[in-house]
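The complex is shown incomplete by one protein chain, all other protein chains being positioned as in the whole.
Naming follows writing order (A and B), and every chain is counted from residue 1.
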Amino acid sequence: MSTSLLIVQILNGLQLGVLLFLIAAGLTLVFGVMDFINLAHGVQYMLGAYLAVMFYALTGNFLIALVLALAAALVFGLLLEFTVFRHLYDRDHLEQVIATFGIILFLNQGVKVVWGAAPLNLPIPEIFSGTVVLMQGILYPVWRLVIIGSGLAVGLILYILVSHTRVGMLVRAGATNARIVSALGVDIRRLFMIVFGFGTMLAAFAGVMIAPILSVEPGMGDSVLILAFVVIVIGGIGSMRGAFIAALLIGLVDTLGRSFAIDILRLVMPPSPARTVGPAIASMLIYVLMALVLYFRPAGLFPARGR
Amino acid sequence: MSKLVMTVAAAALVGLAGQAQAQEKLKVGIVTTLSGPPAVLGQQLRNGFQLAVKNMGGKLGGRDVELIVQDDELKPDVAVSKARALVDRDKVDFVVGPIFSNILIAIMKPVTDTGTILISPNAGTSNFAGKDCNANFFVTSYQNDQNHEVMGKYAQDAGMKKVFIMAPNYQAGKDSLAGFKRYFKGEVADEVYVPLGQLDYSAELSRIAASNSDAVFVFLPGGMGVNFVKQFRQAGLADKVKFLSAFTVDESTLPAQQDAALGFFGGANWAPNLDNPQNKKFVADYEKEYNAVPATYAFQAYDAALLIDSALKATKGNTSDKNALRAALKKADFASLRGNFKFNTNNYPIQDFYQVKVVKRADGKFQTEIDKKVFADYTDPHVKECPLK
Partner (left out) sequence: MTTLVHTPARTGLSAIRVEAVPVLIFLVLALVPIAAAFGPETYWLGLFTRVMVFAIAALALDFICGYGGLVSFGHAAFVGIGAYAVGILGAHGVTDLLISLPVALGVSALFAFLTGTVCLRTKSVYFIMITLAFGQMIYFVAGSLAPYGGDDGLTVRARSTLLGLPLFANDRVFYYIVLGSLLGSYMLCRAFVVSRFGRVFRGARENATRIATIGYDVFRYQRIAYVIAGAIGGLSGFLLANATEFVSPAYMSWQRSGELIIMVLFGGIGTLHGAIVGAAAYLLLEDTLAGVTEHWKLIFGPMLVLIVLFARGGLLGLGESLRRKLFPGRSDP
């Protein structure tokens, strides 16, 4: 393993981290503010990707497809909020889990009925389709840089929104004690609806941005959902800063583990068993990390205050 | 209860007084994966079989057919339960399926122990080709290792010096890379196993770029292959490194890979453009019926239906004399869509294998086309361990 490869892999790890943050941001926002476990976050991410594919096929323009997909996802999210989710806010977590799981089953099958089971494609917009030379012999796709940029931008916007605006202040207050905020004359129901709608759009945005590098297929949100939960739990539920740092941490651990687990094991055992044990350990690493973090910090790295 | 009954062609018989003895319907159970992302493969299997039955006027071997389709959900215990339902409750004469090896291993015992014939139109594990071979089990696809061996042989014959090989970290993945290395004797730059279902391949792509290999060989089925192919192209590696694969670029994944997969190679026992009349008709019919280009899963299921048809014609529709039925099946007396086809003593095929290449058709759709025949009348090595005669 050469130093330059190590540097590239660290960059790759950070990039995966930003990608994970993009997916987890909406989840931790909704969870943190509304104390609502939304397992349907993953299918909303999937829906965003599917909508973008559909609108791209209609318009042939990525940007328009993005905007339309976000709008459609928002409408659909609010519809779900109105019919199902708002009746779950004061229920216990377990009931939220089951109800939103029901939505997962429905939507995963639903996209199959509407768009078919075959995987679909969303191309990269022409201007971002090239590569840049990172170091000698190693090229880096421009679209990846766009994803990183948008992930950082989302983080920054959320930070400003939550800590420097009136809505953000209400959100923080609502997260700490919804009843008092409501007694002060704030329409908590509307506030929750806004937050949920925003969370939905974040999920859909992540779906659209990542779709060009992935297969758009039914169930694409399921594995991502588990990763996103790992991220927000390690970070401390409701903490945006925690989610960001945890996402980078997981990205690094996963990427470096995958790249170097076998090399490291080869130092202590023969190559053939190392090749068998290495990938198994690499798959487990993020879960080991989560167990370790929770063992030493049972409420995650940055426990949100007020709970 | 749990059946998806499709009575194909029922009325045809009514007018024919001459056939008044009214043979019972032939029941065929299909076990396939219709849930989750791999549903696209399972649908191809089901569609292929259905198309064959339809093209033969709703009959196999002169008997009307009742198809019962079961979704195994890619869960082995569910598959066992569904397979038992087919055998015990529905009393099917044949079970056709599944897509995945782990499901095949799970349903083998419950199906074949009762004397029911199991025909696999896709999964063909090495154990059932070798020491665990079974007189009631027939394979219309291949032995799992073979498509990978095709690519190994190709890389060796093309004089490649250094190849980077990668597969998911599970049994089929290990068999895949072992199969490739059986024929490729050059330098293996690295042998990488990734977790099943991996999304982002940046780390592996950087390693491939750093390794200065002539080619990569990957076995990344389904969504993994879509992700990898797109990212491989985006990282600018497609122009420098040759792309060899098995089950990674085919008609089930090409709708999502599109231009990203153009010119990439795979190993296969068939391609949509294989030149024989029965195959031309099959591809045209399939595209008309299902509005998609068929992949190997569909053609192998179609062949499974042809196989049943041929055997029943030989036994005059009789399925109760199992010895006669097995002997008739073993003859494989039908015009396979792939041309040359016969069974070895272990009931796995002896057939030709090709290197195939991804092309864009005039109508804008993508498919694999035959580039070169790599093996002729190829058999698997496990047959030596099989006690069947």
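What we mean here is this: a residue touches a chain if its C-beta (ideal position, glycine included) is under 8 Å from a C-beta of that chain, and two chains touch if they have at least 3 such contacts.
Since the structure is predicted, the reported quantities are computational estimates derived from the model, not experimental observations.
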{"item": "Residue of A:G77, A:G242 or A:G300 touching the missing chain in the full complex", "value": "A:G300"}
{"item": "Hidden partner chain, touching residue among B:N169, B:T296 or B:S336", "value": "B:N169"}
{"item": "On chain B, residues whose C-beta touches the chain left out of the figure", "value": "1-4, 34-35, 69-71, 74-77, 80-81, 84-85, 88-89, 91, 101-102, 105-106, 108-110, 125, 169-172, 174, 196"}
{"item": "Interface with the undisplayed chain - residues on chain A", "value": "35, 37, 84, 87-88, 90-95, 97-99, 101-110, 112-113, 226, 229-230, 233, 237, 276-277, 279-280, 283-284, 287-288, 290-291, 294-295, 298-300, 307"}
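To be clear about the criterion, only the chains that are shown with their structure count from here on.
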{"item": "Distance from the mean Cα position of chain B to that of chain A, given in whole angstrom", "value": "35"}
{"item": "Interface residues, chain B side, partner chain A - complex", "value": "36-37, 39-40, 43, 169, 191-195, 197, 199-200, 202-204, 206-207, 209-210, 212, 222-223, 226-227, 230-231, 234-237, 252-253, 255-258, 292"}
{"item": "Chain B contact footprint on chain A (complex, rising order)", "value": "2, 4-5, 8-9, 12-13, 15-16, 19, 108, 112, 116-121, 123-124, 129, 131, 137-141, 143-144, 212-220, 223-224, 255, 258-259, 262, 275, 278-280, 282-283"}
